[in-house]
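Of the protein chains in this complex, all but one are displayed in their positions.
Letters A and B name the chains as they come in the text, with residue numbers starting at 1 for each one.
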Amino acid sequence: MAQATQTAAGAVRTAAGPGRRRSAWQTFKRDRQLWIMILPAIVVILLFNYVPMYGIQLAFRDYDFTKGLTGGEWRGLYYFRQFIDSYMFADIMRNTVTISLATILLGFPAPIILALILNQVRWKRGKKMLQTVVYMPHFISIVVLVGLLNVLLSPNTGIVGYLLRSMGYEINLLASTSAFVPVYVLSDIWQHCGWNSIIYLAALSTVDPQLYDSAKIDGAGKWQTMRHIDLPAIAPTIMILFILSMGGVLTTGFEKIFLMQNTLNLPVSEVISTYVYKIGILSNQFSYSAAIGLFNTVINFFFLFVTNQIARRVSNISLW
Amino acid sequence: MGWILRKRTPGDVLFDAFIAAACIIVFLIVAYPLYFVVIASVSDSTMVATGKVWLWPKGFSLYGYNEIFDDTRIWRGYRNTILYTTLGTFVNLLFTLPAAYALSRREFRARRFLMFVFVVTMFFSGGLIPTYLLIKGLGMTNTMWVFIFPFCVNVYNLIIVRTFFETSLPRELYEAAAIDGCGHFRFFWSVALPLSKAVISVIGLYYAVAHWNDFFTALVYVRNNELQPLQIVLRDILLSNQVFQSGAGTGGQAGGYAQRYADQIKYGVIIVSTLPILLVYPFIQKYFEKGVMIGSVKG
Partner (left out) sequence: MKRAWSLILAFLLAASALAACSGGKNNDGGGGASDGASGGSGKRVKLTAIMTKHPLTKPFAEMEWLQAAEERAGVEIEWEEVTADWGQKKGALLSSGDIPDLIIGPNAITDADIAMFPGLFQDLRDLIESYGPNVKAMFEAKPETRVLAAQMDGSIYGLPKYQRFWPATVTRQYINQQWLDNLGLKMPTTWDELFDVLVAFKEQDANGNGDPNDEIPMDFAPVGTGGFGFFHPTVLLGSTGITLTNASGQGYFMEDGAVKNFFVDERYKRFVQFLAKCYAAGLINSEVFTQDYTKFQSVARGEGNTAKVGFTWGWEVTDRFGNTLAPQYTSMAPLRETADSDVQVSWDYTYDALNYGVNMVVMSARSKNKEAAMRFINELYDPVVSMQVLFGSIGPNIKDNGDGSYEVLPPADPAMDPGTWKWTSTWADNGPMYIADDLVLTLGTDMQSVGAQTEPLMPALNAIDKENDVLPTMFIKYTPEDNSTLALNNTNLMNLAMAKFSQWVTAGGIEQEWDSYVKEAERTGLPQNLEIIQRYVDEYKRNQ
């Protein structure tokens, strides 16, 4: 009891005295409950993420099994240069950026729009049914999804191919270089939009119904309600998730592209991850692939960092 | 206050119509391929591959499901996966929620520094080999604990929970409680958690599904068949029947009979793998219902 009073009093005292700085130890004591709460997470992250981090230097060294991961000959930026100078560098960078940017640009707003639409549905049972159906594709494994695409989009025998042909388009969706990115991105949205909208729906569910009532009293239409109540309610979530997605500008995933690749779409479908896979098939390229991976993540992190700084200036919402 | 009736403006009617149309389109686009998966899982796969199946199953056969459920490893896989998922998610939440709460308190001095330290790990990693050596050094390889503790805090999920705590637990709430002598522990347990059912359900679902779908952990760290989760078994069955994906080559891998139904197994595997998760979602969904925050902050 006494301690609590002192804490409250201490808070008041600090608020009252603007020039007074507390020592680090006193801050620590004040926040000690918070430190205890965060300690398990710190231990886990330090142990499983930071301890193995010494492996990053494999990008700068040759791999020497007899001397362990840290004993190989130091090569500095050799493997990075090898990648940047390589014959395929320009193509795979261009393809990777195209695919991942298209995925972000189209794939980011889609779940938000879906959540806003679903939130407006009044018919409870219909809403539940639609919600359940819409998140189901998320669970289809990639192997099966690509198999589905091959069957449904086949120009001669697939239903989508049939529909397109009856509308007059002669395009082979599985083959043409211009169709690869749209098919990839749209099937991605189809698969994950529902699942990704769950978080926005949850955010929308925390909106105080009193706000809706007062809006009605003020005569606001549904569209205005959505603009002025729903959107601001999920704005922090949108902001944070957007910053995080900018950390994926060079990330495309491997399995789906690898399965969708064929010789006809190869000029646009060869990306960093498939390249790393191919060079490793018959020759062990530990250092080279570590270097490529590090190159990849440094660029990703840079984009995340910049986006975070901008977000902090522009709004009050940021990662750190 | 109750519902206050107001005249519907023309704008409202248009809006409602748009919403209804959008819902129907979304439903059809999503539901048809799913329906296709179901009928393909009981149809002759040569007919599926040549596009003869699009509305009704053709060449009905339960061969695919027989093959899958006949395999005793499936039942052991289900048992293991259920165990890893429930225990694992529980540990996930145990570690993540308090940490997210701590990071959401603006007065916590170290919060920006710690957040940065956490986010860095989303990008930079030592790679598979050092991680494998570490886990082996901790004695977790080939045990069930490798599914529970390593990486049990997912920073992405942590950030989402933190954002929720920040925006829906305003400072006034805590200060009001603090005056009455409530510390962070009490506040977290009695106030924060009950008010955050929506986000806890969502993050719990995210973690649970990640456990459910994980096959990489078992692939690399586990050799003992008794510990294998469902996804490994299914992947094995799936790949066994994709034999015909790569060339026939040496020795004549014709297997005409098996090939006729190879794709059935492919589609049947999805159903078998996702049915349990589909059954869970309705329970979670009720936490998204409106009205969770009523009356918490007065004035």
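The rule is simple: a residue touches a chain if its C-beta (ideal position, glycine included) is under 8 Å from a C-beta of that chain, and two chains touch if they have at least 3 such contacts.
Computed from a predicted structure; not experimentally measured.
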Option touching the unshown chain, where B:25, B:219 or B:278 are the choices: B:219
For the chain left off this view, which of A:57, A:86, A:214 or A:309 is in contact with it? A:86
Among B:132, B:145, B:185 or B:281, exactly one should touch the missing chain; which is it? B:132
Residue by residue, what part of chain A touches the chain that was omitted? 63, 65-66, 69, 86-88, 91, 147, 150, 154-156, 172, 174-175, 261-264, 266-267, 270, 275, 278-279, 281-286
Contact footprint on chain B, counting only the chain that is left out: 45-46, 49-50, 69-73, 75-76, 78-79, 82-83, 85-86, 90, 128-129, 132-133, 136, 193-194, 216, 219-220, 223-226, 235-236, 239-259, 262-263, 283
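In this section, only the chains that are shown with their structure count from here on.
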Let me have the rounded angstrom distance from the C-alpha centre of chain A over to the C-alpha centre of chain B, please. 15
Residues on chain A engaged by chain B in the complex (per definition of touch): 1, 4-5, 7-8, 11, 24, 27, 31, 33-35, 37-38, 40-42, 44-45, 47-56, 58, 69, 114, 117-118, 120-121, 126, 128, 130-141, 143-144, 147-148, 151-152, 154, 156-159, 190, 194, 198-199, 201-203, 205-210, 213, 216-217, 219, 221-223, 236-237, 240-241, 244, 247, 286, 290, 293-294, 297, 300-301, 304, 317, 319-320
Which part of chain B faces chain A closely enough to touch in the complex? 1, 3-4, 6, 9, 11-12, 15-16, 19, 22-23, 26-27, 29-31, 33-34, 36-37, 40, 48-52, 54, 94-96, 98-99, 101-103, 105, 107-127, 129-131, 133-134, 149-153, 155-156, 158-160, 163-164, 166-168, 175, 178-179, 181-185, 188, 198-199, 201-202, 205, 209, 213, 238, 242, 263, 266-267, 269-270, 273-274, 277-278, 281-282, 285, 287-294
